[in-house]
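With one protein chain held back, the other chains of the complex are shown just where they sit.
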Amino acid sequence: MEWLNAIVQGALLGGLYALFAAGLSLIFGVMRLVNIAHGDLIVLAAYLGLTVTAATGLHPLLALVVVVPAMGAIGYALQRGLLNQTLGDDLLPPLLVTFGLSVIIQNGLLEVYSADPQKLDAGALETASLSVGGLSLGILPVLTFAVAVAVIWALQWTFYHTSLGRAFRAVSDNQDIAQLMGLNRRHVFGLAMALALVVTGIAGILLGIRTSFDPSIGGGRLIFAFEAVIIGGLGNLWGTLAGGVILGVAQTVGAKIDPGWQLLAGHLAFLFILAVRPNGLFPRIAA
Amino acid sequence: ANPVLRVGHVSPRTGPLAAFAEADDYVLEAIQQTFSAGLENNGKTWSVEIISKDSQSNPNRAAEVAADLILGDEVDIIVAASTPETVNPVSDQAEINEVPCITTDCPWQPYFFGRNGVPGEGFMNTYHFFWGLEDVIAAFLDMWGQVDVAKSVGGLFPNDADGNAWGDAENGLPKPLAAAGYSLVDPGRYQPLSDDFSNQIAAFKEAGCEIVTGNMIPPDFATFWSQSAQQGFAPRIVTIGKALLFPSVIESLGERGEGLSSEVWWSPNHPFSSSLTGASAKDLAEGYSAASGRPWTQPIGFKHALFEVVADVIRRAEDLEDPAAIVETIAATNLETIVGPVNWANGPINNVTKTPLVAGQWQKDGDAMELKIVANSNAPDIPTTGEMKLLG
Amino acid sequence: MPDDILRMQGLDAHYQDFQALYGVDMHVDTGEVLAIIGANGAGKTTLMRSITGLIANGPGQILYRGVDIGGMRADQVARLGLAMVPEGRQLFPSLSVEENLVIGGQMGRRGPWSLEKVFALFPILKDRRAVPSTSLSGGQQQMVAIGRALMSNPDIILFDEISLGLAPIVIKDIYDALPGIIGEGMSAVIVEQDITKALSVSSRVYCLQEGRVSLEGASATISREEISRAYFGIQ
Amino acid sequence: MSNQEYQVTRSSNAARVAAILGAIVVVVLIAAPWWAGRADMRLMGEMFLYLALASLWNLMAGYAGLVSVGQQAYVGFGGYMLFALTMFAGLHPLTAIGLAGVLGALISVPVAVLIFRLRGAYFAIGTWVIAEVFRLSFAQVSALGGGSGSSLPVGIVKSLADARDTREALSYWLALGAAVLVVAAVYFFLRSRRGLALTAIRDNELAASSLGIDIWRTKLVVYIVSAALTSMLGALIFLQKLRISPDAAFSVNDWTAFVIFIVVIGGIGTVEGPIIGTLIFFALRETLADLGTVYLIVLGLVAIVVMLKAPRGVWGLIRSRFDLQLFPLRYRVIRRGPSKGA
């Protein structure tokens, strides 16, 4: 029973990781952009949520109505104003630019909001739980998991069944030729980043409800998001979800053996999978 | 012109531990004001220059800026505060570079043992004042003893300097808790910034723990606390070091912040006053609140006291040009500060002296949450301001 | 309405410090097939990339149906009805064969070309419509590239090295198909090294040499000597 | 034969002048204990260590195409080995530094076998995870202080030299020596035929393997040598820091992000880049570090602006303007003047 509990809780945690990873996976898939600032953008979204709830008194989940479009707009602006200029076949310029961005966001938030830990107050939702077969599951983690599944389904569908998704893939393959198809690559990339940050916005709010945050916690989450993306395999968002769940379960099961192994177990699971399947579990696109 | 004495100061102004240093500007400004006329030593007036640097909550950076202060600014005394992450690297640099060093705001075990100190030998140049884990345990037991709960305690100790010290089988909480008849469920050291505590919660539930204690950073506590509720774990007492020190953290927990408890190293109700300005603890705390619009925090008193000791040492030193003489003067300190007496002659171990510690609980006072002192039997001169209540 | 669909006036092109085209003047008449020939590195590809907007050029240097498209972005130019079959195919590897074709048609321009018509032109593609375009052979990829350009129902289509890497049978098929393609009212510009082929399908021909037009003439009347002189300059 | 008219050179006047100037600078730097203050020496020592780290990272990322964000694994490993070997095995610190390099090389072999299965960004993330595994594993070793870390006993530091001045000069020279050694080693390696192979691999693995280059082995050698030298640098670094903890030892910011900043800002894929980058980074840090958040924001802005304005880094910009190479690696085919013609 305890093992089952560890596994179930881990799977639910995996939903959160998958949500962190989904946006990352999208921009990595489309732009081959390794976004070091992703974790900080999640935190930024949480702070936006904080500001909105503080200003309007809205429930954090309702604040999504404001935060999600705002993040989308930020994403579009960021891409067109900045990141588009750094894209090419070289990994490093965007890596360094997003590193710069990460430092700026982190310290900017520190200037504005100070280092105080903050939390989004979602009232009863935070503590509510439901009992399933002797296990006590938090409503919030279950909701997070459900949201992750929904978001990933929506992204996957967009990617493989809409003309926008086709445009994403075409531009990611060959920017010049995609332009000959009438696609404005700057706009397409802008949309991809906007979509990614919309997901980030949702992730940020859910993170902010789950735990307290301060400007510095983004980086720690980033690595799990990357791991989930890679475990899943490039270009396959269901894989990303699977990756998140594997990480989450590895962590809780590791912690069951010894709490010191919680994070270590996640990383070791990641390395093990890579040793066996270097392209991830379900690669859709050759890396 | 007067001869100049330079004092280097290192604290985590930015980064995850920045809350510890949030009042630095306020405190330093006041200190500088009192130093502005210079300090008297052996009939000569010395100007005192304080050079403050930011460790960015990063031990690498702390070592670097300490070396900078010592080698570049050629400070005569170096001081540091706020958690082992800053205190230890600074002390190490001072020790090897033979510069007198005074530190505070870090329990003495992680300071002493964390630096591989050998009891009976100690250090040459570095001195520390704060309380120790034995005090924290005593204060906690005092508080828990006031109410009627099962004597089963769940322990949450991270694998960091504080957590390892608190959870240490020899020098930490386990032995004294056992001696006092409490059974401790310690699932093991977890890595800070964990996203899941369900295993710990399951273990606590299984053992029927009604008390939870430990030393955590705020995000970890927040994760633990909401997961506890979700998984139906409702302890009657939650007493956690570090995470629950700051009003901002409690505020961020909303309703669920009420009734949590923590150690209290300093509060406006401490019956001490500054040897430097004569201001009482209350004056200092209110001064900060007025100037910043923010609630008082515990490190304020200690930061002030740190410079009280510095001023005292400067006044008494036989030869301010000679580091060894300054070190001797530090060792001979006997000063009543705003956090209590500082006297290295009666420390628990070499180079360490202790200040009094009590325990408190966050209780609603009007609109705001206030840290009420609820247990003081180990320092009876610090008055209690409230009564311990059970959670739930 | 002018009878030329495309006109270059003093077109220059640069790669950083290197100038690849020098004041090229050229025009394509509506409905005609124009051939461009020239030695390696003469600037043929550069010319095509300039026309489509992939290489930046100045205002007034290119007119399309009398409208100045100099300085426009490539996607804007494409929407006006210019399509290119690029040198070296350049398909989208993460799109299937069918998607590669569909994306060519997604600008929504009306016209005769549809998926069915492309499959009718290159039947082998129909069998392999669902596979990733990377797993096609070179020649099959060239067919997809041509189909993709046609799918946008362009008014003018640029072929860069149309027969490079194709088996004779495919070249034959494509040249056989060409009149049909042009017959739909399209204009075409063809870069082709096989001069006999180039002259036989085109109405007029330009020869580029080191970034300049060295010869212009009607395909039917131009002589071999003139061409070889134009290729290598006065020797 | 007409090709007698052509000649291949790899040097230039600028390079010859630079070589002479460089030699003079090194001599002046060696003499620093006689002319520089303690703080300057410490700062320069730190710069040299960063320069060495950056040059090694540049060798991996800029030439072998191995973009690692996990070099902190070896910095930290080397640091911990210094502590372990001196505290428990009672070795002299200098012996421990050397041995840290050997151990670093040993441990890098299984790591390489694992992560060489990954490419590009995957490889980068993989190395980062490896470094995290190192960090979390050392955090479990209670003999070395676990997550709390440990201080280097004063006696061990003093065993380097009893007098403080000698000790400081010694650590300065060690740092300087490390930097000169690493830069020179990187340069001569790149000039060799193996260097040419490495550059080829970076550009196109398919073609490289078809031209007889054993990609896996070449990369492995580079990775192991970098790991060994980085471990030694890590030991040197923590000999100066005196205190080690998992978070400090395996800090991705301190030992990799800043190093990447240095290399990429300076100009990746050039020997000169890390030198320029180190100067820029320390100039920024020394002038702004006391401003706290503002310093970091400025650092971020510099990274962004340089990448937008000069994606090949500052040296890349200089090189394209003036066609300058201080460490000449390129081959130039030049036609001999007619005066020499037969």
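Note that the chains take the letters A, B, C and D in the order they are written out, and that residue 1 is the start of every chain.
As a working rule, contacts are C-beta pairs under 8 Å (C-beta built on N, C-alpha and C of every residue); 3 or more make two chains touch, one makes a residue touch a chain.
Methods note: contacts and distances are computed from a predicted model.
J.: For the complex's missing chain, which UniProt name, "Sarcosine oxidase subunit beta", "Amino acid/amide ABC transporter ATP-binding protein 1, HAAT family", "Multicomponent Na+:H+ antiporter subunit G" or "Simple sugar transport system permease protein"?
T.: In UniProt, the chain that is not shown appears as "Amino acid/amide ABC transporter ATP-binding protein 1, HAAT family".
J.: Write out, one label after another, the shown chains that touch the chain missing from the document.
T.: When the entire complex is considered, the left-out chain reaches C, D.
J.: Can you work out which residue in D:143, D:207, D:291 or D:305 touches the chain that's missing from view?
T.: D:207
J.: Kindly state which of the options C:10, C:23, C:60 or C:138 is in contact with the chain not pictured.
T.: C:138
J.: Using the document's contact rule, name the residues of chain C that touch the chain not shown here.
T.: 15, 18, 37, 39-41, 45, 87-88, 135-140, 142, 161, 163-173, 193, 195, 228, 231-232
J.: If you put the missing chain back, which residues of chain D would it touch?
T.: Residues in contact with the chain left out: 2-3, 6, 8, 193, 196-197, 199-200, 202-204, 206-215, 269, 330-333.
What we mean here is this: only the chains that are shown with their structure count from here on.
J.: Please flag the chain sitting at the greatest distance from chain B, going by CA centroids.
T.: Farthest by centroid: C.
J.: Looking at B-D and A-C, which one has the bigger number of contacting C-beta pairs?
T.: Higher C-beta contact count between the two pairs: B-D.
J.: On a C-alpha centroid basis, what's the spacing between chain B and chain D, in Å?
T.: The computed centroid separation for chain B versus chain D comes out at 39 Å.
J.: Roughly how many whole angstrom separate the Cα centroids of chain A and chain C?
T.: Centre-to-centre distance between chain A and chain C: 43 Å.
J.: CA centre of chain C versus CA centre of chain D: separation in Å?
T.: Taking the average C-alpha coordinate of chain C and of chain D, the gap between them is 49 Å.
J.: Hunt down the residues of chain B that sit against at least two other chains at once, touch-wise.
T.: Answer for chain B, listing residues that touch two or more other chains: 14, 159, 189, 191.
J.: Mark out which residues of chain C touch at least two other chains, giving numbers and ranges.
T.: Residue numbers touching two or more other chains: none in chain C.
J.: Taking all chains into account, which pairs touch?
T.: The list of touching pairs comes to A-B, A-C, A-D, B-D.
J.: Provide the residue numbers of chain C that touch chain A in the complex, in ascending order.
T.: Per the touch definition, chain C meets chain A at residues 52-54, 73-76, 78-79, 83-84, 86, 90, 92-95, 99, 102-104, 106-107, 134, 148-149, 152.
J.: So in the complex, which bits of chain B are touching chain D?
T.: It is residues 13-14, 53-54, 56, 58-61, 63-65, 67-68, 71-74, 84-85, 88-89, 92-93, 95-98, 110, 114-116, 124, 158-165, 189, 191-192 of chain B that touch chain D.
J.: Please output the residues of chain D touching chain B within their complex, sorted ascending.
T.: Against chain B, the touching part of chain D is residues 37-39, 41-43, 46, 136, 139-140, 145-154, 157, 164, 240-243, 245, 247-248, 251, 253-254, 289-290, 292-293, 296.
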